[in-house]
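Only a single protein chain was left out; the remaining protein chains are all shown in position.
Chain nomenclature is as follows: A, B and C, assigned in order of appearance, with residue numbering initiated at 1 for each chain independently.
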């Protein structure tokens, strides 16, 4: 029984994924597992240790479970300023 | 045998002296003695320890002797900025 | 509520932003501006692009401004960060801080730009004169 999520990709992760976002059903038990799964699929250059995760516009924890309808963003190291 | 000098007064020293500048002949052996003399005459509020002295537009030393034709400025503690 | 942190998709005017911060209580105004240089780490830069996760960037930027107001003895603060394509010589980020005294204004201004660079989800993509380009993802 999976949950439907939308995942947003930024910067080098978007380049690797070839898209800004995708919506799909996942059975990953937590956000970390989801990232590892997507990393394998898209060939993300960044290991999970260098990425942060946000859900619905707020920073989240890697061990949080994906929620139905969530907007999940994987955030590479930032370089504003 | 004195030397003719012009002395400039600023801020509280000018208020006490009642003038911006005065030119006179002094026999004071050094700038410190000159200040003490003028302090007695004009009732300057500041002891010599709180004042700096400049000659011809550059900081000078209290033990320098007054030179003929010099422009001597007594500088109260500054408060710009 | 007036927002203190903003993402700007187009060039913005710092004189107007500064004027909005000034009032009769202000004794000190400190500002910082980050500009697109012609070189970065020895390479000739042609231009760059800032991309943001806008929703979180605005929330996190606003938190930084609120934290600055709590941490420092300042009157107010603002930060604007450009997103989109920037040419060399364009303004990338501006921080303005007002305070009664200069020490707090400087400290808060410095703190805000450091926090914005460290925490706000904005990414820089640089294009170099030699044709190469890439995302900057600073290491730990």
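Here is the rule we go by: contacts are C-beta pairs under 8 Å (C-beta built on N, C-alpha and C of every residue); 3 or more make two chains touch, one makes a residue touch a chain.
Since we're looking at a predicted model, the values are computed, not measured.
Asker: Based on the whole assembly, the unshown chain contacts which displayed chains?
Answerer: Its contacts among the visible chains are B, C.
Asker: Which of these touches the unseen chain: C:3, C:25 or C:71?
Answerer: Hidden-chain contact among the options goes to C:25.
Asker: Using the touch rule from the top, list residues of subunit B that touch the missing partner.
Answerer: 8, 10-12, 15, 46, 50, 54, 57-59, 73, 75-81
Asker: Write the list of subunit C residues that the hidden chain touches.
Answerer: 14-15, 18, 22-39, 88-89, 100, 102, 105-106, 109-110, 113
Just so we're on the same page, only the chains that are shown with their structure count from here on.
Asker: Looking at CA centres, what chain is most distant from subunit B?
Answerer: With centres defined by C-alpha atoms, farthest from subunit B sits A.
Asker: Could you tell me the distance, in whole angstrom, between the mean C-alpha positions of subunit A and subunit B?
Answerer: For subunit A versus subunit B, the centre distance works out to 74 Å.
Asker: Which whole number of Å gives the spacing of the CA centres of subunit B and subunit C?
Answerer: 50
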